[in-house]
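The structure is given below, and queries will be raised subsequently.
Note that this complex is displayed minus one protein chain, with the remaining chains in position.
Labels run A, B and C following the written order; every chain starts at residue 1.
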Amino acid sequence: MRENIIGRANVEDTPELEAYYRELEQYETGALWTVANTIEPWAPQSSSVPVLWRYADLRDHVLRSVQLVTPEKAGRRVVYLNNPGRRDVSAAVGWLYSGLQVMNPGEVASAHAHSASALRFIMEGSGAYTIVDGHKMTLGANDFVLTPNGTWHEHGVEPDGTPCIWQDGLDIPLVNALEANFYAVHPNLQQEVTYPVNDTSKTWGHPGLTPVNTTWSKGYSPLFKYEWAPTYEALQDYGKATDGSPFDGVMMKYVNPITGGHVMQTIGASMQMLRPGEKTRAHRHTGSFIYQVAKGRGYSIIGGKRFDWRERDIFCVPSWMWHEHANASESEDACLFSFNDLPVMEALGLYREEAYGDNSGQQILAN
Amino acid sequence: MRENIIGRANVEDTPELEAYYRELEQYETGALWTVANTIEPWAPQSSSVPVLWRYADLRDHVLRSVQLVTPEKAGRRVVYLNNPGRRDVSAAVGWLYSGLQVMNPGEVASAHAHSASALRFIMEGSGAYTIVDGHKMTLGANDFVLTPNGTWHEHGVEPDGTPCIWQDGLDIPLVNALEANFYAVHPNLQQEVTYPVNDTSKTWGHPGLTPVNTTWSKGYSPLFKYEWAPTYEALQDYGKATDGSPFDGVMMKYVNPITGGHVMQTIGASMQMLRPGEKTRAHRHTGSFIYQVAKGRGYSIIGGKRFDWRERDIFCVPSWMWHEHANASESEDACLFSFNDLPVMEALGLYREEAYGDNSGQQILAN
Amino acid sequence: MRENIIGRANVEDTPELEAYYRELEQYETGALWTVANTIEPWAPQSSSVPVLWRYADLRDHVLRSVQLVTPEKAGRRVVYLNNPGRRDVSAAVGWLYSGLQVMNPGEVASAHAHSASALRFIMEGSGAYTIVDGHKMTLGANDFVLTPNGTWHEHGVEPDGTPCIWQDGLDIPLVNALEANFYAVHPNLQQEVTYPVNDTSKTWGHPGLTPVNTTWSKGYSPLFKYEWAPTYEALQDYGKATDGSPFDGVMMKYVNPITGGHVMQTIGASMQMLRPGEKTRAHRHTGSFIYQVAKGRGYSIIGGKRFDWRERDIFCVPSWMWHEHANASESEDACLFSFNDLPVMEALGLYREEAYGDNSGQQILAN
Partner (left out) sequence: MRENIIGRANVEDTPELEAYYRELEQYETGALWTVANTIEPWAPQSSSVPVLWRYADLRDHVLRSVQLVTPEKAGRRVVYLNNPGRRDVSAAVGWLYSGLQVMNPGEVASAHAHSASALRFIMEGSGAYTIVDGHKMTLGANDFVLTPNGTWHEHGVEPDGTPCIWQDGLDIPLVNALEANFYAVHPNLQQEVTYPVNDTSKTWGHPGLTPVNTTWSKGYSPLFKYEWAPTYEALQDYGKATDGSPFDGVMMKYVNPITGGHVMQTIGASMQMLRPGEKTRAHRHTGSFIYQVAKGRGYSIIGGKRFDWRERDIFCVPSWMWHEHANASESEDACLFSFNDLPVMEALGLYREEAYGDNSGQQILAN
């Protein structure tokens, strides 16, 4: 790819150069100017495309997997989201994996651990629970739970529950790409619950209060579960104290209560509320995002294309792509859960952001 | 003070030495061995003594000040706690000041700022409020509020309130001793309320959630108020997840939600719950502590002396003095609010702690 | 890839399932159990292979590029190192790019900036210099210089110098993969030198001393150049105070003098000395490494294969591959410069390390 710009490579192929290139190949080398413009793009061009996954489309297929495979054979019964531009790494967007998992009452997955970090966002059903390093957490719709890098974890549904569906989010593609993923099955297949149920919420889940004499030095939050009710209350409270972000409405980040930072070292998560009738301005930034509609209905314009969504729908925003959101209701608020790789962007100094300046901050729809 | 121990000064006065000492004085110098053992003690010997201030004794005197002086003349109507060992610096213990302030409905103090850090813990009355740098906070019994180093602050009671009494806690003696105290009266005498009422709680007071796009780099918590109801709920929750500390029962530290650290750079604060019948073991540590009984009744043994307390009583524990606490009720819990100079001890590398090993961890009462 | 292990996917294809899979594809989804074992490997399997690039092989080709292309046309005259397993991303190993660049006396490259972080390690020639954000640095053999993420930078050789060759190291493949790379050509094509020559060394290059009243809050070291003479002196000094690492001999990390941490947020670098006759034990860890032999001769065993090296040779160690080093001289020390993606591994919580336990820590050579 030649470019006729000073400072960019612009070398014509000649027989002499082609001979030179073949010689270089013998020594596992190449001439930089043959690839320089390709590997030094002017700005990020995501290989992902924006996608909306409608829950109405997927729910039946997810439930059908219960008939089709046993948990023992499948490991986990998950329908994963497969971005057309990222099929080679089974990613939903960028380096983030996501899938919808289903479990029937009384089922228990085997305990395991991996270097990839994971989260779950509960979509429906009652009786679901997760155990992380001996801490058992009960889960309901719109609850958000962590199973961080290196922890033993397992999921289940109580025998008196109902079929449960949740969204999994992981950085498996990233950790694989970084050639740093380890996986282990728990020696006993199940781990013991060694703390009182929901103890991490009892211990770390109170605002501005920390247990004395308790230490924590791991790279992730000691609070493993973020429940919906206090999260929604927080959004409403915060909404009374802020004008909100022009790009995101009333938005809060889930944080590690010990550091005020991201919940895990590779995946961040947020919940945002679009107030009745709210329509945000477009911006773009590095980092890949996966959203789930926790409440309400509306639409997002991503890369010039409109995606209409309602509760439980999932959509993604690729890196450096313009995006804006709108609540379609004039009376109800709409809430978007999202997770992302911002901790990676920030830790590596790669976060950049830009506001869409034209047309009052609204993208022109592409045809 | 001579000591006959190797490594310690043990020099007898002689005429020759006395002449030498006089010569040294001429040059603003002295011989170290004449003071070495005094200035290098084997362990801290606090100049403070343990004191219990009974609210039953003080309440009437505090209220009487309303008749005796106007707020305009007095600046603030405060009865301050004066440790017998610290009268020279008007401290309640160590380098911490404390006092009981009273304000009548409709009264407003003038706004001011100082390098000393301050806190209030509300004891009784309704309608009290504090304004800190434009943030107004409404206050009720057992609420804890910050007025940090350098902030403009003022207190008042709404016209439809009742007479309010609260405990002030400051590090004025410390900041004076460090020769770093500045004081300023607000140019307009009153500051404007520039944020929604109680906005810091709405913004920062939700567990595990932080506003996106909001920055804070000051040395103190952006959450200025810690209310009693969620604090008490936190203690009860945490009590279900912990065995508690052998020295302190179920104890939580008030923290800056952004850093997980102390609420201010010079003063820390905690709330602890002694479960029905709970009797802790004795320990001692560096740092000075002032307690207020937020709930219940019991006693503390401090330096071998028993102090019986009930709701609203205040007592202090000097640095490196043995102390243990007991709840006198077999059915009700007891809660102790306390503030301290632990942030100073920790920041300067001076924190040390020791458990009382004898007699099952219980001090022998001195007669 | 089926695995007959509890907790792993082991589902046989059936017509019914195949139909199900085709349906899922319509909605940009898939069944996790068809890819789960692949995307959750038991341990990292690097797609890179160990390679040794002999300077004796490459030097002439590098110099020939001077005749073949102009700097104007080529942008930069670089022969880049192309790992057989990473040709798709033009990486030397993992997500690290490296190449050998040549410049003639009097040549100057155009100034530019990119989000990728870069370093140079000088191999031969006199008169080379680099300018980074207005700071000009003169360079000699074995000097190591940074051109961090976001800085304007350009290289040149003084008219009275000699042809210069250096090794470039960048994280271009990583930053591209993270979809966060931006590139800009300096508006004036050349930047001005706005500080005294070598000022960053004068300012930050003194042990245990920092300028008062100078602030720095960027993600990379304010010291841009690390010269060979003091580095070699440091290794010799440190060698007198340590037994060294069993895996690496006497090894020091180049650090940001303000934080004691890595020189940049995505690339770390070290220099290590193998003492005469020293032969290290094998270990493996996550992270990709590129070495250049700064001094001496010896060999490394990487993944069971022996690579003999001498001064200026370059070799790589892929992630999680066993490696050990040996100095072939009984009288002279050998020094290895290396750079790596450890800052990424550490910031993301992905660093793991293991010692080779068998055979006294020595790998068995594969045939």
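Definition applied: a residue touches a chain if its C-beta (ideal position, glycine included) is under 8 Å from a C-beta of that chain, and two chains touch if they have at least 3 such contacts.
Note that the coordinates shown come from a computational prediction; the quantities given were computed from them, not determined experimentally.
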* Can you list the shown chains that the absent chain is in touch with? -> B, C
* Listed residues B:W166, B:Y291, B:W320 or B:F339, member touching the removed chain -> B:W320
* **Candidates C:G30, C:P44 or C:G205 - the one touching the absent chain** => C:G205
* **Residues from chain C at the interface with the omitted partner, ascending** => 195-196, 199, 201-214, 221, 223, 226, 230-231, 233-234, 237-238, 240-242, 245, 248, 251-260, 263, 270-272
* If the missing chain were put back, which residues of chain B would it touch? -> 5-11, 16-17, 20, 23-25, 27-33, 35-36, 39-47, 51, 53-54, 57-58, 61, 64-65, 68-69, 72-84, 89-90, 94-95, 97, 99, 110, 112, 114-117, 149-150, 172-173, 175-186, 189, 219-220, 265-266, 286-288, 318-320, 341, 343-345, 347-352
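In this text, only the chains that are shown with their structure count from here on.
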* Asked: Between chain B and chain A, is it the same set of residue numbers doing the touching on each side, over half shared, or a different set?
  -> same
* Structure fact -> The chain whose mean C-alpha position lies nearest the overall protein Cα centroid is chain A
* Asked: How far is the middle of chain A from the middle of chain C, if each middle is the mean of its Cα atoms, in Å?
  -> 30
* To do: Express in whole angstrom the distance between the two chain centres, defined as the mean CA positions of chain A and chain B.
  => 44
